[in-house]
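Below: the structure, in structure tokens.
All protein chains but one are shown at their positions in the complex.
Our next item is chain A:
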Amino acid sequence: MGNVPSAVKHCLSYQQLLREHLWIGDSVAGALDPAQETSQLSGLPEYVKIVEVGPRDGLQNEKVIVPTDIKIEFINQLSQTGLSVIEVTSFVSSRWVPQVAAGATEISVFGAASESFSKKNINCSIEESMQKFEEVVKSARHMNIPVRGYVSCALGCPYEGTISPQKVTEVSKRLYGMGCYEISLGDTIGVGTPGSMKRMLESVMKEIPPSALAVHCHDTYGQALANILTALQMGINVVDSAVSGLGGCPYAKGASGNVATEDLIYMLNGLGLNTGVNLYKVMEAGDFICKAVNKTTNSKVAQASFSA
């Protein structure tokens, strides 16, 4: 490719990216006029809501225990980025009262599309878990606390292997029917590919409107962005991700976990989709937490932008 003069090495450096290369996709929070940004691809939503799961899903799967004050600083930094949803932490209890007492304004319930996974993870069958959730959701709704539902193993299970789209639909429909405002469909072990994503969503979307669905793709096999693109093309406009791609995979040692928020935003910006999120600020928060847990980022955008 020829010799690279030292001046060029700054070309795509972080500083240059910030100042000059607006065309490769940066979005300043609040500065984008949605009317000016037209999707280059038809059939895509105009606005995509990013649900940041780094502080919970991400950190939970990191080996290093992060001190409380670092966690708080991390989340505070994320709050400055334009992200409208940041999953803060986890209170794993069948009684949700402690969470509310601690000031939670939204809670989540976790189901699975696999009996084996359900049994191994929460020690009960899918049906038993649904019954527990019914109680939780009913009480939460009584107090006007919104509940988000998660369905794990939507594209495959570490114990059962292939999961039928019908099973995912059944569980999602149950959670939606009991009052969850949104169902996040999780490719828990990242085995999905665009074909299986499409088939699963086609099935679920027969029963649940796309506006109530989200995708939560893991990047264990490098498929996350391709799977997310497929979901967007099908009308999904809520995507879960984790800054710096925090979190590994407990089922595949050495593997990566969540899709990196930075890489997701890069793609969405490039597609001309409005997210309201400032990529640079997210990268800064990512840099902060990676230093705190002493790990290299899993975000390719961050790797490319910060000198090694």
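Operating definition for what follows: a contact is a pair of C-beta atoms (placed from the backbone, for glycine too) under 8 Å apart; a residue touches a chain by one contact, two chains touch by 3 or more; residues count from 1.
Basically, contacts and distances are computed from a predicted model.
Asks: Which one, "Hydroxymethylglutaryl-CoA lyase, mitochondrial", "DRC8 protein", "Peptidase S26 domain-containing protein" or "Protein YIPF", is the UniProt name for the chain you do not see?
Replies: In UniProt, the chain excluded from the picture bears the name "Hydroxymethylglutaryl-CoA lyase, mitochondrial".
Asks: Can you work out which residue in A:149, A:190 or A:247 touches the chain that's missing from view?
Replies: Of all options in A:149, A:190 or A:247, contact with the hidden chain holds for A:190.
Asks: Of the residues listed, A:177, A:222 or A:250, which one is in contact with the missing chain?
Replies: Per the contact definition at the top, the residue touching the missing chain is A:222.
Asks: Mind listing the chain A residues that contact the chain we can't see here?
Replies: Touching the missing chain: residues 1-2, 4-5, 8-9, 11-13, 20-21, 23-25, 39-41, 190, 192-196, 219-223, 225-226, 228-230, 249, 252-256, 260, 263, 266-267, 269-272, 299-301, 303-308.
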